[in-house]
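For this view, one protein chain was removed and the others were kept in their places.
Per-chain residue numbering starts at 1, and chain names A and B are given in the order in which the chains are listed.
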Amino acid sequence: MGSVEHAVSETEQHGPAKGITRWLYTTNHKDIGTLYLLFSLLMFFVGGCMALTIRAELFQPGLQLIVPEFFNQMTTMHGLIMVFGAVMPAFVGLANWMIPMMVGAPDMALPRMNNWSFWILPFAFSMMLSTLFMAGGGPNFGWTFYAPLSTTYAPPSVTFFIFAVHMMGISSIMGAINVIATILNMRAPGMKLMDMPLFVWTWLITAFLLIAVMPVLAGVVTMMLMDIHFDTSFFNAAGGGDPVLFQHVFWFFGHPEVYIMILPAFGVVSEIIPTFARKRLFGYVSMVYATSSIAILSFIVWAHHMFTVGMPLAGELFFMFTTMLIAVPTGVKVFNWIATMFRGSMTFETPMLFALAFVVLFTIGGFSGLMLAIAPADFQYHDTYFVVAHFHYVLVPGSIFSIMAAAYYWLPKWTGHMYNETMGKLHFWLSFIGVNVTFFPMHFLGLAGMPRRIPDYALQFSDFNMVATFGAFLFGFSQLIFVYNLVCCIRSGEKATARVWEGSHGLEWTLPSPPPYHSFTEPPELDKNNTGQS
Amino acid sequence: MSQQQQPNRTLIIRLIAGAVLMFGFGFLLVPLYDVFCQVTGLNGKVLNTGPVQDVNADPQRRVRVQFIAVNNESMPWRFRPEQSQLTVYPGQMKQTAFIAMNPTSSTMIGQAVPSVAPSEAAEFLHKVNCFCFEQQPLDAGEQRAMPLVFVIDAALPEHIKTVTLSYTLFDITPDTGPVAAVTEEPERRNL
């Protein structure tokens, strides 16, 4: 008896293995979460360097630094790396760290698969980045890779790009399965779905979106592969195919993908604002319904990316109306956040600052999205810098700011140390100014008629391009403050308490900081204060 | 732990099945899109070879039918419509032709792909006989008038007064020499 008990407690209490094997073989949700987050940080800088290359070339009219072929490779890779390498893995990393702790589970439901889904990513991205050094260069057809530019007219490296996308897809699908299994099967006894924190809710919905659309992306790249190598004609008009079909299938994936990148951000912000407003989240139930309806609507709006492709009038009208409809649940979310702040007792630590900037700037991105939804006006905006401004407003101060907010919010929990608040605030303000100086002028550029994805431009666009480039470098370099702050926080810093924040709520704050290697070995007691509705 | 694993397993199987289904659905979108195009006439992908309905013929009405010939990419054939436009009444069967000439020194095969504008007119344009139904081989220097017989359906909506029928000619000659050249000399690949 005694020896059995001893063995059990040893397996449960063991710490991490030593050295590199800890990271290679780990099945621990915290280790894998850390790997995901660090990987996405690395990719954020790789993609960021590409963005700065683009902005440097666009600093002035004329070709100064790079040739148009390379410029196209940079825009393509920047998009692919930021979407699939930076934003998505960062959210999976947050899910890995936080979901088991938030639902009162010891670990993720499928730890071994968890390890696999992370370790696919470095290989996928090495393969993708290696295409830049291949004959004919890397992918140069934009992150939307429209056929036939990406099939008949693509550089030979397109095959490697396709396999890289397949690998990322498999990784995402496995990650999503894991999240769903954890949330549905591993919740602490007594925790109903409607007790879950909103971050868990938004991730559950995101995971279902991932399972629904990542296979469609895999399908579309497989069709490309067959068109390129096996003489099929999915997208080749000569053999009875249709290049426009590519766009339909791609955006059937692509639009839900946009929400995959923003729904977890909604979740993060819905955790942070109540904490620092010291007031319960307003309208929890309507938040859940709003998130679900955004997810469902995302399947019937895809062709608003294709208003200029030549659809029948009825199609244009249908997609215009459904797209406008998305503004309703999105509006509900914004109103709920503001109602949460209203008559709260607010303080403005770094995570709160990022969350507030998220609310304001994401809403601005939402407004430009609403303008883009109006089909006749979209004929003027489509494929201009107005679109670039729009999606950078929802992705940079949207998704990326929410990831930053989440990092500052949970860093004390993860590391057991407080980060440097002054440095955090400096990082926030420089990022905030940088983002707006970069992307706000792009609205003007687009309205004045500057198309996307051009390496050189007419003289009337010079002024705002110069401003945008200054902003981009400010934003880019201020991220180094974050890295420095992060390193300092991991190595030393003031000891963090278990609750960390005065207004914190939820199960993750009942664990010590840093939490034990296995989060909840005993199912936690639930009370009013540590469920999502607290 | 084993209690935990059972629900996990069924859930995983369901989710993986879901993912596989969606992968299949991606491919299913191809025929679905074709059906959608057939119904709406989107992109002019209508293969109307149906019977001729002279019953509803309306000799009073006039519809202008324009013909356009487009060469794709490096297709070197000279390709043009015999008549650039015709005026017909709905229900009237008309014959015209597109003229193709192969100026190169080798036999080539072309495939014409039709497209109709406005797209809502596509389902009312019946092609009784069309050179686009088949691949068209032309010997070096050969010229040929390729026939097209069509009828405009009397059900064509009133507001449509002009129908444009375009053919894009693609070179589908099986690659023999040039392909070998491409693999030997990668710089021949285009961007």
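Criterion: contacts are C-beta pairs under 8 Å (C-beta built on N, C-alpha and C of every residue); 3 or more make two chains touch, one makes a residue touch a chain.
We take it that contacts and distances are computed from a predicted model.
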Hidden subunit of the complex - UniProt protein name among "Extracellular solute-binding protein", "Cytochrome c oxidase subunit 2", "Carbohydrate ABC transporter membrane protein 1 (CUT1 family)" or "Stage III sporulation protein AB": "Cytochrome c oxidase subunit 2"
Which residue of A:Asp463, A:Glu494 or A:Asp527 touches the chain not shown here: A:Asp463
Touch with the omitted chain, as defined above, among A:Thr53, A:Asn72, A:Asn96 or A:Thr438: A:Asn72
Residue touching the undisplayed chain, where the options are A:Ala17, A:Met127, A:Leu184 or A:Val309: A:Val309
For subunit A, the residues touching the chain missing from this view: 60-64, 68-69, 72, 135-137, 140-142, 146, 148-149, 152-153, 155, 237-238, 242-244, 277-286, 308-310, 313, 316-317, 320-321, 324-325, 327-328, 331-332, 334-335, 338-348, 356, 359-360, 363-364, 367, 370-371, 374-377, 379-380, 382-384, 444, 447-449, 451-464, 466
Hidden partner interface residues of subunit B, rising order: 43-44, 66, 68, 70-76, 84-85, 101, 103-105, 113, 115-118, 141, 159-162, 164, 166, 168, 170-171, 173, 175, 178-179, 182, 185-191
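Here is the rule we go by: only the chains that are shown with their structure count from here on.
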Distance between the centres, which are taken as Cα means, of subunit B and subunit A, whole angstrom: 39
Residue ranges of subunit A touching subunit B (in the complex, touch as defined): 69, 109-110, 135-136, 140, 153, 155-156, 173, 176-177, 180-181, 184-186, 211-220, 222-223, 234, 237-240, 242, 244-245, 248-249, 252-253, 310-312, 314-315
Subunit B residues within the subunit A interface of the complex: 4, 7-8, 11-12, 15-16, 18-27, 29-30, 33, 37, 40-43, 45, 72, 111, 113, 119-120, 168, 170-172, 186, 189-191
